[in-house]
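Take this structure, written in structure tokens, and hold onto it; I'll ask about it next.
Note that one protein chain is taken out, while the other chains of the complex remain in position.
For clarity, chains are labelled A and B in written order, and residue numbers in each chain start from 1.
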Amino acid sequence: MTTQATLPRPAAKPLARLRDPAWYQEYGVYAAVAVVLLFNALFTEHFMTADNLRTQLVQVAPIVIVALGMALVIGTEGIDLSVGSTMALAAALLPLYLGYGLVPALLIALLAGAVVGAINGTLVSLVGLQPIVATLALFVGGRGLALVMADGQLKQIVNPDILALGTGSFLGIPTVVLIAGVLALAVAFLVQRTTFGRQIVAIGGNRSASALSGLPVKRVLIGVYILCGVMAALAGILATARLTASDPSSLGTLMELSAITAVVVGGTPLNGGSIRVLGTVAGALLMQLLRATLVKHDLPDSTAQIAQAAIIIAAVYVARERRSR
Amino acid sequence: MNKTQPATVPPAEAPAPLKSAPSRPEPRPERSTGSRIGALVQRQGVLAVLLTVILIASFVYPTFASVDNARGITVQASFLAIVALGMTLVIITGGIDLSVGSVFALGGVLAAWASPWGFFAALFVPLVVCGTIGLVNGLLIARANMAPFIVTLASLLAARGILLAFTDEGATTYLVPKDSAFAELGQGSVWGFGYPILIALALFGAGGLLLQRTSFGQTLFAVGGSSDAATLMGLPVARTKILVYTLSGLLAGLAGALNAARLSSGVTIVGVGMELDAISAVVIGGTLLIGGAGSISGTLWGVLLLAVIQNLINQIGSLNSSYQSVVSGGFLIVVVVAQRYLARSRRTT
């Protein structure tokens, strides 16, 4: 299967570095994406077409957006289980406020994400709860709240502006993909070049050292969870737009798992102190392409899930090798 | 203050003096009353909340305090309880098992599939398969040193995948033969107590003994409290971890099988998100998610509390059933925040 393909046996001396686990941690995810693409170019009909690739990118965009926020949170040695529920909340709020116009509705939906993030961040930083527990509460409660607000119903969205978000394109690139791409660049810049980003990484690497160095630990943590919540809300809006309906009961279910998977497969360690933005994007892409490949070859969903599991294990195994040296 | 006191009083009931005269060998310094009450509240606070909720509900909703309703709640809760029991043990070692929901569903499907071959097949097949999944989790975590969160996340997907592959992508639902001994296991009762309840209670009793009164239980605490120290003391850390994840898999599989017996079929869509319910129950029950401390009884109260909340929301007919998760989530926050502050005040007094 494809997982095998990502671990080619070293043939000659120049390939000796392929024996080095660190290489896989660093470049494995990109190599895997390349291998999947190559495999499809050779063996799958109608895969390497503009249409299909476009579809894949459109589908992966919301996951990428959520995963970017998740990567920031994981960089602080945290985790956010509530992202799927946040998407549902945003989706539920959107139709309620569309009557006031597009911008207010969008702002309200994004604000909901910020509020969820602020609650998570407060519980983690000020109360001192473990991130899993803190975000578990809103994972459980958030979707319930969304359903209560939407009366448990699916609502069609007819606002053309919103729908344009889902289907429109700019210079031939779908708007959704464009947004995800811009966000990826923005997050990469944030992490690499801003004090906020470097502080996130430092806090994830050693919280008490950061606090003693005068870093605004609590503020940064709350900020990170707010960012993650806003990005999840944005993903919820985009997914709703593409769906042309607000469906808080199923939108974003298991999204936390997809996002965490993308981050981990992308090589960001779960114990914080390092954030790989490009790797996260590649991780999300890899899982998407893999699923698509299996679908195109008429392999059922069950196989796709098992394959995903195998890739997660492989990715973490490689990371483990690196850490133990 | 510490002149006369403890010599005649058994130490367990003599909490007052911090220190006793060194010349006397018998009495030992005891923990302060304050910290003991704190510990008691932290350990049994959930029970108090549970009882309060039940008491209030019984007054407000006459239908709540009926035997039938109580039976309904407990049967409903027994499956989650069995899953949460395994989760408690895992969390005490400082780990987590996200795969239990999928394993629960898989256990149910396998039990229903195997039930035509008889009672034992219906139990044996799911236990073997689910135990194996737990074993693999444990091996990857203990031997390959991978993070429990991510390993069990993968097996969550894998178990769901196996389930789908086994049921033609969820299209096939295996049925448990009517009136078979296995169906009886899920639906029958003794003195009005359904078998699942009795099994859950028996498992909790055994789990309590295992945790508190055996070396294995002590090792669980030690591994969760300080894995390095446990290793240096020569405790079988890896073996303990492998065992505990296997146990969690077994219990989830068993709960799934019992659930299938009760529903008479291997429903494929159950168990989604169950791992988080189980974790919620464990955390509400006072077990520390970082490991090293926790109790089986607390988990039982946590499970019951969740079940009572769910039941109450159903009682309040006018309420949207979505409120259940809102209230559960709210409860979770309140309980963990309260625990956090309790623990803090315990340290500073």
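To be clear about the criterion, a contact is a pair of C-beta atoms (placed from the backbone, for glycine too) under 8 Å apart; a residue touches a chain by one contact, two chains touch by 3 or more.
Keep this in mind: contacts and distances are computed from a predicted model.
Asks: Quick one: the chain not pictured, UniProt calls it what, "Sugar ABC transporter ATP-binding protein", "Carbon-monoxide dehydrogenase medium subunit", "Cytochrome c-type biogenesis protein CcmH" or "RNA polymerase sigma factor, sigma-70 family"?
Replies: For the chain missing from the view, the UniProt record says "Sugar ABC transporter ATP-binding protein".
Asks: Of the residues A:L126, A:A211 or A:V295, I need the one that contacts the missing chain.
Replies: A:A211
Asks: Among B:F79, B:F149 or B:F221, which residue is in touch with the absent chain?
Replies: From the options B:F79, B:F149 or B:F221, the contact with the absent chain belongs to B:F221.
Asks: Taking the entire complex into account, which one of A:N40, A:N120, A:T175 or A:Q199 touches the absent chain?
Replies: From the options A:N40, A:N120, A:T175 or A:Q199, the contact with the absent chain belongs to A:Q199.
Asks: Going by the touch rule given at the top, which residues of chain A touch the chain that is not shown?
Replies: The missing chain touches chain A at positions 128, 193-196, 198-199, 201-202, 205-206, 208-216, 273-274, 325.
Asks: For the chain that got dropped from the picture, name the residues of chain B it touches.
Replies: Missing-chain contacts on chain B: residues 2, 11, 18-23, 25, 28-31, 35, 209, 212-215, 218-219, 221-222, 225-235, 288, 290, 292-293, 343-344, 347-348.
Please note the rule applied: only the chains that are shown with their structure count from here on.
Asks: With chain centres defined as C-alpha means, what is the inter-centre distance between chain A and chain B in Å?
Replies: Between these chains, centre-to-centre, one finds 31 Å.
Asks: Spell out the part of chain A that touches chain B in their complex, as residue ranges.
Replies: Touch list, chain A to chain B: 79, 81, 123, 127-130, 132-134, 136-145, 147-148, 151-152, 253, 257, 260-261, 264, 270-271, 300-306, 308-310, 312-313, 316-317, 320, 324.
Asks: Touching chain A in the complex: which residues of chain B?
Replies: Contacts found on chain B: 96, 140, 144-147, 149-151, 153-158, 160-166, 169, 272, 276, 279-280, 283, 289-290, 320-330, 332-333, 336-337, 340.
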